[in-house]
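Removed: one protein chain of the complex. Kept in place: all other protein chains.
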Amino acid sequence: MKVLSYDLSNTNVTLTGYLLDSSPEMPNMKQRPAVLILPGGGYRACSDREAEPIAMAFLAEGYQAFILRYSLNQDAAFPQPLNDAEEAMKLIRTHSAEWDIHPQKIAVCGFSAGGHLAAALSTMGSDRPDALILGYPCILEEMSAIFPNPVPGVDQKVDHLTPPTFIFHTFDDKLVPVSNSLAFADALTRQNVPFEMHIFPTGTHGLSLARPQTSMGLISMVEPSVAQWFSLCTNWMTRVFGEFAADLEHLPEEEVLEYSLDVKLGALWKNDSCKMLILAAMPEIGEEPHPDAMGVPLGVIIEYAGDVLNEEKKMQLNDSLRQIPVIHS
Amino acid sequence: MKVLSYDLSNTNVTLTGYLLDSSPEMPNMKQRPAVLILPGGGYRACSDREAEPIAMAFLAEGYQAFILRYSLNQDAAFPQPLNDAEEAMKLIRTHSAEWDIHPQKIAVCGFSAGGHLAAALSTMGSDRPDALILGYPCILEEMSAIFPNPVPGVDQKVDHLTPPTFIFHTFDDKLVPVSNSLAFADALTRQNVPFEMHIFPTGTHGLSLARPQTSMGLISMVEPSVAQWFSLCTNWMTRVFGEFAADLEHLPEEEVLEYSLDVKLGALWKNDSCKMLILAAMPEIGEEPHPDAMGVPLGVIIEYAGDVLNEEKKMQLNDSLRQIPVIHS
Amino acid sequence: MKVLSYDLSNTNVTLTGYLLDSSPEMPNMKQRPAVLILPGGGYRACSDREAEPIAMAFLAEGYQAFILRYSLNQDAAFPQPLNDAEEAMKLIRTHSAEWDIHPQKIAVCGFSAGGHLAAALSTMGSDRPDALILGYPCILEEMSAIFPNPVPGVDQKVDHLTPPTFIFHTFDDKLVPVSNSLAFADALTRQNVPFEMHIFPTGTHGLSLARPQTSMGLISMVEPSVAQWFSLCTNWMTRVFGEFAADLEHLPEEEVLEYSLDVKLGALWKNDSCKMLILAAMPEIGEEPHPDAMGVPLGVIIEYAGDVLNEEKKMQLNDSLRQIPVIHS
Partner (left out) sequence: MKVLSYDLSNTNVTLTGYLLDSSPEMPNMKQRPAVLILPGGGYRACSDREAEPIAMAFLAEGYQAFILRYSLNQDAAFPQPLNDAEEAMKLIRTHSAEWDIHPQKIAVCGFSAGGHLAAALSTMGSDRPDALILGYPCILEEMSAIFPNPVPGVDQKVDHLTPPTFIFHTFDDKLVPVSNSLAFADALTRQNVPFEMHIFPTGTHGLSLARPQTSMGLISMVEPSVAQWFSLCTNWMTRVFGEFAADLEHLPEEEVLEYSLDVKLGALWKNDSCKMLILAAMPEIGEEPHPDAMGVPLGVIIEYAGDVLNEEKKMQLNDSLRQIPVIHS
């Protein structure tokens, strides 16, 4: 994993990226979905409890994760925070190939005031995310009362380009009333934008994961029923973005441009010259390798087989394979 | 999060640490449990599929995580890999305060050959872990047949100092028969070491999380029933190590050595001079602050309240508080 | 279990009760919550898929369950179905002691048109239930268009006496739009009636449990995400009604009116004459019985101990115990 940090254009605005490693053993993970996290804090702070712990939860699901610490307080006059979010989106999309991200699977996830910003990005942004996740979001214009600056009511901005949305909120929330989420759901319904919404009866504002690790040590911040939101959310994302491929053995053959250790055994086996070379170098593999092995690059197989080929012999085999011409069928 | 990498004494042996950030908002997370991950690969390789994805899963639960890439192939003559694991344990324990780790809550988690090494560390190691997690482990001496070097049968080494153990395996495992786990469970029973064990009927060897992201893209590596092992495991760990505290408001008062912004509001409020100073500086807080706020350091409260106090006034308040003598009751 | 069937006043209206057995081994189950199930079917039928399978699901959670097959078609002119539901409620409340039901823990659970009827009972009924469960309910007056008779819009009828409510719906529902549930949630919010609501994006109308057994054999009727509604619902009910007591050992002593085999060992042990009699009859019990046994009636203990006392000796011990006077402390 790499942890990257970028200073964005506005003062004190940073984007932190958590990027999972790629590996030849994980050929199905070259295009991960990503999530841009916008912590809450009333446009006066960015809560640590809604930052790294959320990023870790998404990384465990195989997502690339980013945290944006956006403009606050006197710097938070709208649309400045929106501009920060737009800049972050653009940075992620631009680097998507380099960072193993699927460029059409970038979600934004905001909490409280960060939910307002996430909804603004999803309804008004120059570069909209592909899915929207809202935790106890500020939606209504009247929420401006608790912010340092007035903000637009984002329920008014929902259009048919707003991405599929996931919302959770608690009925008990005294600081940001549940009517905020209901108003956004109404607006989505009118625009026929599909959404999933979970309203739990109990639980205070600002629960984050609603688990002990995000509780500040306060029992009132642990709510097992609300804590279900995260697995409900990742199930929803899997339906929106699709699951990581686990059917590579059934996928249409990628076109092979050149034979080498990086090519899957199945493709090499179809060429008699390649097959003979491999059997000569490592007879242990046998005439009929295990079907599961057919979807695995030869180099990975050799690595696992351990010391069957030393580095020198591996290089020789690679060179020999590269000299065999690819004949297209 | 910080990602650290250490070269250990033996050639090509590295320890990678993933260390979650601390935050004044998470005062209950100063002593996290940690897990040392030992990937499998027949003592010929360390599988990437059993490395970073496992670390991420534990980080999401609030653990600090470490991956040891231990001695392999011709370097793997026993006890050399055990020495690597002992060195890693010692490094973690030595840095536990610095890395926000509870020094008596360090688990080891090994898969396949890494499970052999984890069990060896837990039964023969100079520094035993506090909990042991085994995924489809090699246990029996006869498993030496598939390794580059002979290894001891670790079922023979179980003693009453062996830590509480969690095991999962599949009945279908052709490479490492389920009898390995049954033999270890028998040995634990004889020594009265408590364990949790889950044997699932279907699923091939080497499933890691048994989810698409660790499947190499092969459908045979996705088994939803086996994938339950991870939540069963973290539930078990919570019972072994305890949950992160979420009752700070009920904890015995820490002794206050000096008043400051770092002290919890509840402790400041008990001293009338502190209370007056705070009310003067930020009357918004009111005579009777919300009970939940009492467990939170004043500095965090001010940070959340946003621009109620500018930096200069904050420093003034801190200085004034520090001049009030602490009277012990 | 007993299955009872009652013909109510209106023609073709029946109430079926499924009543779990009581047992001296389950002293904490004498006052079970109950649920009155109202299947859907457009006021033209009562779907079997929303009847017995729902009852079974609640029985497994320890609830008593009832199915009302209410007035349909030309008989369904409002308020006739409401009168059926009121009559069913009254019958259940009247028999609550006899049927081991807690008289203030009676929920109503309706689907589609049955959801309309459940909401009507909960907002307009002469005898309101204590909790309301709505599955893809018809709420709005405009739903009259698909019914044989016009019905009132029940969102208009919500008042502060409406019980706590659980709602689930799918965004995809073409027959009963999700705006029905949103309107009811808005009305509950205005009246400050706490609710839990889950809106899932995919899934057709009439999913019942959304599992294969209620699917009619159609794949479109199986939706694993929607199937989560039932465990979400029973978790909610546990929070509303409380869990079955599992702390009888800590409960204030019930007053003993007479010693006998029906009295808990702990109460008998406090009286030296009882203790001597018991030890004489069954010395195996020992001077210091297991603490868990103290919360169990002596008769149950003897039953489990098997043939330690034959029937005759049991009766003798019972008679002897009854002759010992109870002295109140």
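Here the chain labels run A, B and C in written order, and each chain numbers its own residues starting at 1.
Assume a contact is a pair of C-beta atoms (placed from the backbone, for glycine too) under 8 Å apart; a residue touches a chain by one contact, two chains touch by 3 or more.
Quick caveat, the model's predicted, so the values are computed rather than measured.
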Neighbours of the unshown chain, displayed set only, are B, C
One chain is left out of this view; which of B:T94, B:T189, B:N310 or B:Q323 touches it in the full complex? B:T189
Return the single residue from C:S9, C:S23 or C:N192 that touches the missing chain. C:S23
Only one of B:D127, B:D172, B:D247 or B:D262 touches the unshown chain, namely B:D172
Going by the contact rule already stated, which one of C:A97, C:M276 or C:A305 would touch the omitted chain in the full complex? C:A305
Counting contacts across the full complex, list the positions on chain C that touch the omitted chain. 1-3, 18, 20-21, 23-29, 41-45, 47-49, 52-53, 56-57, 59-62, 72-74, 148, 204, 212-222, 243-250, 292, 295-296, 303-307
Could you list which residues of chain B touch the chain missing from the display? 164, 171-172, 177-179, 182, 185-186, 189, 194-202, 225, 228, 232, 235-236, 239
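Definition applied: only the chains that are shown with their structure count from here on.
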Same or different contact residues where chain B meets its copy chain A, judged by the half mark: same
State, to the nearest whole Å, the distance from the C-alpha centre of chain A to the C-alpha centre of chain C. 42
Would you mind listing the residues of chain C that make contact with two or more other chains? none
